[in-house]
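Apart from one protein chain that is not included, each protein chain of the complex appears where it belongs.
Chain naming follows the written order as A, B and C, and within any one chain the residues start at number 1.
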């Protein structure tokens, strides 16, 4: 009896508060690597993870890029999906009914190619009750501004966040691109513009060439580098952003196992996202969650929050 | 007889012209990974490689950072050596005598923490006849400008290149940092300021945390990420820079074997540098050179220059 | 579908550069349908990072190791060594631990059993046709037209014959069977059997030629396609092909991993299938 009672009390608390949401644990998928949730339902219980993050949504359906869209690199992969998605309307009609049945907060990742598009999607997300929070991807080229990426310009980033904020009362997470000189400048800009949390990083722009055909491996020439290869860059940026802002930060980039996730948490991330690793192992997130729990037990911590930001410098 | 004669004539030409230098082949070490040349002399014939590139030199000897200075990451490594070097004077006195005996062009990598320091080193390099060319590393913090890195600001980059150019008649290679939003802007700035060639990339800033001690793995907290992990980023940037400028480009970042080097050459690099791979295999450069030659033979090319920039897009 | 963490039963070279690997997979066969595939994890440590897709060649049961054990259910793949992952695979041995996600994807539609069944396989494209043949021979007369560059690329033909399939071999260099392209044989068969249904898997130029012939003779065609895959379950959107009627304005992209790998030929946009096109966007995701 005594032993039986002990087990539950020694299980560490893994719940974290993120921008007004309470998550059962700090582990969620990275947008674009988990479809709309349903795709991975056969492989893991969606009620075991902290949140579900959808593929990036846009106002209208988006066709994406020609193939090849993916290429493997050393300890990483390049992708140039081109943000293919069903569009916000079809999402609500065809994907929400399934998500409604899952007792896990749904975070809708979204984007636009113009300021207006961003605003319009935000308005619609506000109206979908099943969506707990929105994750704003600002790694997209601003077609009106000659294709400069919103997220590489603090001014443009601030503007889009301000607009979206004005349409959205739900928690707003802003996801930053790492392809910038100083990520803290953009982080501060989006915090000032009203972000409730910051997610970093998106993919590093990369390229790979097939030396036999002498063509780029991706039809789009360049693509986004993800996977373990980029983890040191992601950890560095998360650490920098945590120092620079006071809103919570979600760490993402190259997480495969619990040790990787712990680096981000110790650096100060309130939650983490697992991306490419889902492709390698559909139950990767469960392994990460179990490993974090085990680590807390071994370190004698009864609450994950004692770990977050515990970096000794 | 006929066969004997055939062999030499079918050996492809590997010599390339780089900023006024003629190199026997396009493969050289990346600065900081090959000491001052002598360290690797027991392992490979220094007259087999295209050039020797020294560890970064400064006006005065530099102590560098505390240890740990290196940490392994997935398919890469982080370093925060802190640019330890013997200083230009000791270099001339103790390292040049050996280099004089080697019939391979010596490229001196150098840096400063102020504009004046950069200028002063350039003046001294100009006076050392054994030095064929100078490689200007602008990835250093400008101590006078509050530590902003010269190479992340096109203005500052231009200024330092202009100054160095005014002191140096030897070929001037400028080495760029990848930690910028748009590397083509910096590339154009340094070309305009008088660079004869551009070398990219230096290391990506990264960080790794020991989850057990909860400390950064490097005493310096952050360090430079190098090795195969960064290759897709390097290839992308080399491709971008080749499009943006008309001076030759040296490609560096994650090259381990000939296939890797060929990606850069096809993307338009006139030469390549091998860095971290020297640590893994001291004869890595020879393997790369042999592999490039073999590739040319297999592709029926009699001149490496037919390959350079042959990307099909 | 599920992720099997399991072991290799055997891994043998059957022709130069081609291997057959049997993997222990209890419960797999009942779910697997002809034309489906698995995502194989080459090794637990990196690299290579991503899983590799392989068609299901066979499913079945082997004698148990001893009397009181259940028979060992297996899935068998047949693969060609082409790159990094398959080079690691060829060195694997009986008893080595592997991971296998499957069965995945959309298989052949075998509901309509009328008429002659003609299977066209090019090299390693033969793989999904074996299970298909096993199902089809129950109701129909089945012919396999098997093509390859040389005799080394002609695989497992006797096994098809043992099923009762009539087989026709052609090689580019004439080193086995008829010299020339498999479509030459196909044309003769289509002339002979006006009611034939065609099922094809192989390199894109072959599929394209098969498609032309089937259009000429008005024969329904199903093809199995290959695309680069990261996830295999419809999550990454890396493996799409264009559906019939695809335009820039009304795009129709189909996932090879979920809508395929087997498609009815008419559902596809053959215009640019298997060709690389270029665009230029930021390409972040």
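Following the convention adopted for this analysis, contacts are C-beta pairs under 8 Å (C-beta built on N, C-alpha and C of every residue); 3 or more make two chains touch, one makes a residue touch a chain.
Everything numeric in this text was worked out from a predicted model, so none of it was measured.
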Touching the absent chain when the full complex is considered, from B:18, B:49, B:74 or B:289:
B:74
If the hidden chain were put back, which of B:39, B:89 or B:116 would touch it?
B:39
Selected from B:124, B:181 or B:205 as touching the chain missing from the view:
B:205
Among B:20, B:66 or B:97, which one is in touch with the chain left out?
B:66
Applying the definition given at the start, please give the residues of subunit B touching the unseen chain.
31-35, 39-40, 42-43, 55-56, 61, 63-72, 74-77, 79-84, 137, 139-141, 147, 149, 177, 202-203, 205, 215, 218-224, 227-228, 276, 278-283
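Operating definition for what follows: only the chains that are shown with their structure count from here on.
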Which one of the chains is closest to the middle, using the mean of its C-alpha atoms?
A
Distance between the centres, which are taken as Cα means, of subunit C and subunit A, whole angstrom
35
Whole-Å distance, C-alpha centre of subunit B to that of subunit C, is 46
I need the residues of subunit B touching at least two other chains; which ones are they?
74-75, 313
If I count partner chains per residue in subunit C, which residues reach a count of at least 2?
46-47, 278
